[in-house]
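Complex shown without one protein chain; remaining protein chains in place.
Chain lettering (A, B and C) follows the sequence in which the chains are written, and residue indices restart at 1 in each chain.
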Amino acid sequence: MSPAIQNQSSSFAMAIALLRRDLLLVYRRRSDSVTVLVFFSIVVSLFPLGVGADPTMLRLIGGGVVWVAALLSAMLSLPRLFSSDFADGTLEQLVLSPQPLALTVGIKCLAHWLATGIPLALMAPLLGLQFGLDSDALWVLSLGVLMGTPILSLIGAVGTALTLGLRGGNLLVALLVLPLNIPVLILGAGAVDAAQSGLGAGAHLSLLGALLIMTLIGAPFAAASALRISLD
Amino acid sequence: MPKGTDLLQLNKLACVKGERLLFSGLSCEIPSGSLVRVTGANGAGKTSLLRMIAGLSEPAAGEIVWKSQNTRLSRSEFLQDILYLGHASAIKDELLPAENLMANCTIQGEAFSAPEVHAVLEELGMGERLDVESLSLSAGQRRRIALARVWLTHRPLWLLDEPFNALDVKSVEQLCLQISYHVGEGGICLYTTHQPVDIVSNRQLTIPLDAFCQPAKAQSDPSVLNGLIL
Amino acid sequence: MQVNWFKYAAPANFFPLAGKIYPWFYVFAALLAVAGMYIGFFVAPTDFQQGEAYRIIFIHVPAAWMSMFLYLVMAFYASLGFIFNTRLSSMMARAIAPTGAMFTFLALWTGSMWGRPMWGAYWVWDARLTSELILFFLYIGFMALQAAIDDPRRGDKAGGVLALVGAINVPIIYFSVKWWNTLHQGSSINLTRAPSMASIMLWGMLLMALSFWMYSIAVILSRVQCVIAERERRAAWLQHIEPHTT
Partner (left out) sequence: MHWNSLEAFFAMGGYAFFVWSSLGVTLIAMVLEIWILQSQRKQLKLPRSTVSQDHGNV
């Protein structure tokens, strides 16, 4: 057996190495994740300043406000997905990795979700308290954000892959991706609303789950072909 | 080390960038053990050709055959046989040199143990810089981290895009020796460079891209223009 | 006489064909529009409930139909061009986008003009109007992406991916907005129960829809000629300045 085969790292090892490197990078660039969370809390606390502090009204708009802020924060952190790799040439090596590109994109989105999605989901209930949401509404809010942010990362991956290297790219990504994230916003905010009005958020969260599965199946392939197009 | 039967065939390759027809009708056979230099003016498509062979960009026409299989069909097998180094050295600023190298190799499908990696880095004169984040390394040092894979890999086909950039004289020598060793063992190396280098090899080839780029012919024969660009 | 239709797939052959037939579609559009407007404004009776204001549906509904229809046709051409690498279909997608965006804008404008007399508000967060607004953003996104990419080949393929992803999302967006609308609004304002559809009104709307369709075909064929000519000019011009080094 020629030595070339002996050093062959299995597909699993490739995936783990990529995930490990990305999480190591997230750890080394901790300040980026903190800025996303700070942005999230600033945007949320702007609303009471804007619309007034009447508690009943705040309770009504609480879920929607936190969700819109979560959407914008996820949008803010999208460039970290591919743009830094594109700039320093790592993305080319990623595309030349023997493992399927859709899997590579999926792992990048997983790393991005771990770095931004989970912190947003943990932070959301804290900010929900500012709006006087009761405990089960906060629970549904956090669960919704936890399930919604992977969808934002996956659709964001398609957006950033399409606009790699373009001038004014970040603004363009928001223009491309926000309309596609509207169902996530409606279902997420609707879940909190339903939990508050006692209807129970089961329907909304299960639909959000269905949307997550659908996006998990489709988006990596779309992002992979978008990457190939951009690097052509 | 690479087997003696590997053969790289380029059949009537054509490359279009935006609306410009860079080259067309590029055909040649590269048997194992050959050292191929791609020459041409700036913008003649040297980098495009290497990227096209690696599979990063799609040829406007023609095909690339490796071990008698079209590389676009047997993509993952082909990718396990090539080592592509582009202009950018794919180094993450926040990672240590060894971390960068280990991650890049494993992601490319070739895992190496830490001692092997450290040994190669020391050999390339990076010994005392191992615990420093790549951010504070010079361009030449970063280039050496990227090139360290050349000493580690067992892969037969190398595609090196201007590997000698930003390297000092000693590193250039080391790289030339390593390439001639690789080619001597039956490997194939396609490379581009702007500085004169002497790499010892018994089968030297050059691909002069300017010869395959005839704007007049493309212009007079609209079908070429139509088929490829419009 | 067996016509080889595929020869029209090449832009150079399609160019003269488009040039020959697009003026005729302007004529058809004008004739149908006259017939449709005549029925809509002179033959159709006054609606007992909304008075004369309902006549706006003879513009609003055909425009809304066209905006959605053109998006699907654009997505079809864009993904065709992306999958089979046929440049002419990507050029058609480029030509369709502006007309589709215009019809979406018209649907939104006439929708709000109709909303004001009927519900007292220029903008009503009705499910269909909101989905129309989102469709407008999708059109703008498609055109912005293609404008931002200089290399036409990459622009075509990127547009293909975006249009495909967008087309898959349009039903999802529509149903989530519809669900969102019934939850918040309740059924007090219900646009779905259109005014009692006397058959004469239906005819008016169908004629106007056909007229808009003819108009779209004419504009799109004319614009695709511009796209082909512009690309051909750049290609031909660029070849002349090849770097003659050796």
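Rule of thumb we're sticking to: a residue touches a chain if its C-beta (ideal position, glycine included) is under 8 Å from a C-beta of that chain, and two chains touch if they have at least 3 such contacts.
Everything numeric here is computed off the predicted structure, so don't read it as measured data.
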Candidate in contact with the missing chain, chosen from C:Leu32, C:Ile59 or C:Leu145:
C:Ile59
For a quick check of understanding: of C:Val73, C:Met102, C:Ile140 or C:Leu206, which residue touches the chain that isn't displayed?
C:Met102
Footprint left on chain C by the chain that the document does not show
12, 15-16, 19-20, 23-24, 41-46, 51-53, 55-56, 59-60, 63, 98-99, 102, 105-106, 109-110, 113-114, 116-117, 215, 219, 222-223, 225-226, 229-230, 232-233, 236
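Basically, only the chains that are shown with their structure count from here on.
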Roughly how many whole angstrom separate the Cα centroids of chain B and chain C?
46
Express in whole angstrom the distance between the two chain centres, defined as the mean CA positions of chain A and chain C.
32
Residues of chain C touching 2+ other chains?
153
Each of the following residues of chain A touches two or more other chains, namely 232
Tell me, which parts of chain B touch chain A in their complex?
1-3, 54-58, 76, 79-82, 84, 86-95, 99, 102-104, 106-112, 154-156
Report the residues of chain C in contact with chain A in the complex, numbered from low to high.
82, 134, 137-138, 140-141, 144-145, 148-149, 153-154, 157-158, 161-162, 164-166, 168-169, 172-173, 176-177, 179-180, 183
Residues of chain A touching chain B in their complex?
2-4, 7-9, 13-14, 17-18, 20-21, 24-25, 28-29, 88-90, 92-100, 231-232
